[in-house]
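These notes are about the structure you will find just below.
For this view, one protein chain was removed and the others were kept in their places.
Chain naming follows the written order as A and B, and within any one chain the residues start at number 1.
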Amino acid sequence: MKKIEETLKKLFSNQYRQRTVSYLIVVLAYVIIETAIRTGNISNTIKSLLIPTCSYIVAALALNLLVGYLGDLCLGQAGFMAVGAFFGVVAAAFFAKYISSNVLVLILAIVVGGVLSGACGALIGIPVLKLQGDYLAIVTLAFCQIIKTLLLNLYVGIDSRGLHFSFITDNTNMDPDGVLVIKGAIGANVTKKLSSFTAGVLLILFALFVIYNLINSRHGRAIQACRDNRIAASSVGIPVNKYKLLAFVVSAILTGMAGTLYGLGFSSLKASKFDFNLSILILVYVVLGGLGNMTGTIVSTTLLLVIPEALRAFNDYRMIIYSIVLIAVMLISNNATIMFYLKRCKEYCRKLFPKRRTE
Amino acid sequence: MSEYVLETKNLGIDFGGLTAVNNFSIRVEKGDIYGLIGPNGAGKTTVFNMLTKVYEPSRGTILVNGTDIGKMSTIEVSRIGIARTFQNIRLFSELNVEDNVKIGFHNSISYSLADSLLRTGKFHSEEKDLHEKALELLGIFKLEEFADHKAGSLPYGAQRRLEIARALATNPCLLLLDEPAAGMNPVETQELMDTIKQIRDRFGISILLIEHDMKLVMGVCEKITVLNFGQVLMNGTPEEVQNDPEVIKAYLGD
Partner (left out) sequence: MKFLSYLISGIRLGSIYAIIALGYTMVYGIAKMLNFAHGDVIMIGAYVAFFALYRAGLPLIVSLLADVAVCTVLGITIEKLAYKPLRSATSLAVLITAIGVSYFLQNAALLLWGSTSKIFPTILDYGFIELFNGELKISYLILITILTCVVIMVCLTLFVNKTKLGKAMRACSEDKDAARLMGINVNSVISLTFAIGSGLAAVASLLLCATYPTVTPTLGSMPGIKAFTAAVLGGIGSIPGAFLGGLLLGIIEVIAKVYISSELTDAIVFSVLILVLLFKPAGLLGKKTNEKV
């Protein structure tokens, strides 16, 4: 009993509170939604949103690692997601020929998607190290456009001899039993939708685990040191470039995994879906959730995906309302007077309901 | 092993066509508290920037304990034992005070990325040691009560002290202090003087400092180099410097 109490105290101590709250929210949401699904209390639109939401949350968490902790703006999330989605689909189709377990195939596909996206992260990391601020943002944006264009021209087929790749035109020359998995501009064909809501929630928990453990270690402190002051960081012997690259690669791996989850949740997939607007959307989730705030990112992503759905009733006006809400939130949260009164209100509420002292 | 912790020979740097520092030669022995003074724009901070390789010198050599650091980067220079503070305080202002010092210890801990992701026993034991070492160091600078405050929110004097604590965490043999007393009141300056001497004795390191507060310089430095227009005007003890007509002329003008 004493031990449990001690563990609880530790979990809610200053050091661990943020982490505990994040994990708790995800698990609670999972239990509630899963119960709703089991009892049939959930609409089909919401059900179809579950996997994309999980996927966007992971991508947003990964982006928050870059924007919030490394302090670099990245507009290429969609590119990393696309790599994960397309190659994850290919990997799934390939492994499905040899492995019968769906779970194992999904895991392998997610790993492949993550690794390939991580490799792209390393590749884009090289120019990124030389650049700062807005120049960095435009390079990642350019990278995203390049990936999209290349994927629009990629053909991948699978037959009994293995994988066949071709570019611009379909020259895969497969045996008669071959199937085209990626068909250029038409997109990818997902034979089996392997992703599930459970898998999505597990991936969110995995992403939280990786990010929190990374941030609260000497590596994470070094990453934050690069953000706060590059020159001071190198003056105390921190290899700034190495840690920037590390953050980029970790973020790319997680985003790629999110992409695979996304890709395997639909029956077909188009590269044009992963355009610059998607990167922007994910950035909006991160900024509204709060830089470096993982719980906030999860909440804001979910809300911003659900709000447009909830506004279906005003179909014509919903995107207009969405954009006005976005502008209003930015104006209000940056308005010193309003924030001052909000703080006063908070303090007042605290006085009204004093916290009970727990020993 | 050389007898000098730091020895520079004819160090110089040009920016475009302009020579900012030329023929800069000094020798700092183990345990010295060494002052570098001169009017504004004389090139003092530029010397620090060359010593820490923030700027690449155009000419000359820098020896640290006999090792030529000519080809080293800022990071390698830090590992060989030069630590510094900055004229315009450069803390990791979004991080808390304890983390700032922990970042200084970065290269003295060895757990790998896998250790941190998997939270191995090595991770926990090294982090525990680190926590104790960080608090001990903060204690020397009377900062332990601020340990979980954001560095950027500290009062000015405390920020200066934290920067010194962070520099010491890298386990240097030579500490470069760039105007450590700037913006401090007389009481704080007096405390700083004691702290500087205390650091030297406790850690057995050499200190090279830039300062405009002559009371501090004359009070703690055993040797002084005066820089004017990028050239060494003279080397000597505080008494010699105070009575040198050239130095007085450089400071007060003709």
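We adopt the following convention: a contact is a pair of C-beta atoms (placed from the backbone, for glycine too) under 8 Å apart; a residue touches a chain by one contact, two chains touch by 3 or more.
Owing to the predicted nature of the structure, the values given are computational and were not obtained by experimental measurement.
Only one residue from B:4, B:86 or B:111 touches the chain missing from this view: B:86. Summary of contacts with the chain left out: across A:23, A:56, A:86 or A:143, the touching residue is A:143.
Contact with the omitted chain, checked across A:31, A:179 or A:320, is made by A:320. Contact between subunit A and the unshown chain involves residues 67, 73, 127, 130-131, 134-135, 137-139, 141-143, 145-146, 148-150, 152-153, 168, 231, 276-277, 280, 283-284, 287-288, 291, 316-317, 319-320, 322-324, 326-327, 330-331, 333-335. Seen across the whole complex, the unshown chain contacts subunit B at 45, 49, 54-55, 86.
In this section, only the chains that are shown with their structure count from here on.
Distance from the subunit A centre to the subunit B centre is 42 Å, each centre being the mean of its Cα atoms.
Those residues of subunit B that touch subunit A in the complex are listed here as 52, 54, 73-75, 78-79, 83-84, 86, 90-95, 99, 102-104, 106-107, 109, 111, 113, 115-119, 123, 127, 130, 148, 166-167, 169-170. The touching residues of subunit A, when paired with subunit B in their complex, are 14, 210, 213-214, 216-222, 224-225, 227-229, 231-240, 246.
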